[in-house]
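Missing here is one protein chain; the remaining ones are kept as they sit in the complex.
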Amino acid sequence: MDLLSILQVLLKGTLITAELAVISFAMAFVIAIPFSLGQVYGNIPIKIITTSYERIIRGVPLLVVMFIIFFGFPSIGIRFDPFTASVLSLGICSSAYQSQIFRGSLLSVPNGQIMAGQSLGMKGTQIFIHITLPQAIRFSIAPLTNEFTIVLKDTSFAYALGVTELLREGTYIISTTYEPLLIYLLCAAIYFIITFSTNSIVRRVEKRFAIHGFEFRGERA
Amino acid sequence: MKVLEVRNLKKRYDSNEIIKGISFEMEKGETVVVIGPSGTGKSTMLMCINRLIEPDEGKIFLNGEEITGSKHPEIFRQRIGMVFQEFNLFNHLTVLDNVRIGPIKVKKLPKDIATKVAIENLKKVGLESRMNAYPAQLSGGQKQRVGIARALAMEPQLILFDEPTSALDPELVGEVLEVIKKLAREGMTMLIVTHELGFARDVADRIIFMENGEIIEQGGPEILANPLKERTKQFLAKFREGR
Partner (left out) sequence: MIKFINVFIEAFPFFMNGLVFTAELALSSISIGFVIGVLVAISRTYGNKLSYSISTIFVESIRGTPLLVQLFIFYFAFPQIGIHLSPLVASIISFSINSGAYQAEYIRGSIQSIDKGQMMAALSIGMTKWKSILNVILPQSLIKVLPSWTNEFAYLVKYTSVAYLVGVPELMAQGEFVASRNFEFMDVFLGVALIYLVIVMILTWGMSRIEKMVRMPGV
């Protein structure tokens, strides 16, 4: 195999990798929003449920979740193809982390902001939509970007279920070329380019929308 | 012999000359107070003396030995104490450890002797009862007294004070100034930057008035009442109004 066709195959895998990452991240986002709201604004049973979800999922390795969904679920009659099982696992795991990020962002909007809203006579939902949420979104951009790059890197776990993502394609090539060092370094380079460019694009966007004196906070996961 | 000799000290940041050729000397046991408007370069000058800031030009001598140009400024810093406006106590250490870490780690004194030295100096500042507290558990005045004890524990030949009471609530200023006055009576050589003019008058053997990186005027404490230079007069007048 010449370098060009190697790159072609790797590119094919990269597309699957990107699909995995984007779909799972989006799925996690959709789960995480209500869960984080539940954690911050819910009543006690809701708080307990949402918090336990976050804690439990964050305590279990992605690979184990993948095996439960892919190998375990058929025994209760639910069968997923490797790609779907991977997306579900990645999405579930990331949703716990994203929920943690949103929770942190919501909580780091200073109390004075809410009191100021109240002093203007705003209602709870108005305060949330016009004051808390816009600030919380800004707080969560940096940690969310970081979380996206984590999901992207974790898509490589789909290799274990046989999804033909980047790492799996690389391994296929190795089985014919016997060039593991070159191929795996190429894979690494591709992952690096994606994470690096994601980070720099977001950083630029952040700068565009930065408000002077308004710091982006939030713990990097 | 002069304890401190500063000759034509200069410091620039980019093209901005912050210290424009300062020279003065200090005798053993002398207390010299530096006053002057904000942003004049008082802190910068002080830190040039122990080379926490690297001077651009000029020579500085401690007891006749040149500090500037030495490859090992830490040797001189052992002999020059410094007390900071913001205290800068080591947050992770107890009061006792703050005071004895220098003797132990720098002077390599055995731990029991270093402890003795530390406790002695804590007594001097009236804080031996708080020696197991952490900095965050102290009031500002207590923190600053520990800061002084930390400097004293190294048995310095000269102590530099950078506005030691500026970060304190007014009611806590007195206890710190008392300690410094006591040191002055005991014959410690001290160079003190302060805005406390009353204290300056009481404690100073000599007062240096600094502005825009230069010494405008210096003399005995009486210059506070009768300054010779117009700039000094204006500064003092403004200062009294402000109070």
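As written, the chains take the letters A and B, and residue 1 is the first residue of each chain.
Here is the rule we use: contacts are C-beta pairs under 8 Å (C-beta built on N, C-alpha and C of every residue); 3 or more make two chains touch, one makes a residue touch a chain.
Computed from a prediction, not measured in an experiment: that's the story for all the values here.
Although it is left out of the displayed model, the omitted chain contacts the following shown chains in the full complex: A, B.
Note that of A:A26, A:V64 or A:A210, the residue touching the chain absent from this view is A:V64. The residue touching the chain not shown here, chosen from A:L11, A:A26 or A:I56, is A:I56.
By the touch definition given at the top, chain A reaches the unshown chain through residues 55-56, 58-65, 67-68, 71-76, 149, 153-157, 159-160, 167, 171, 174, 179-181, 184-185, 187-188, 191-192, 195-196, 219-221. In the full complex, chain B contacts the hidden chain through residues 47, 50, 52, 74-75, 77-82, 84, 86-92, 101-102, 105-107, 134-137, 150-151, 154.
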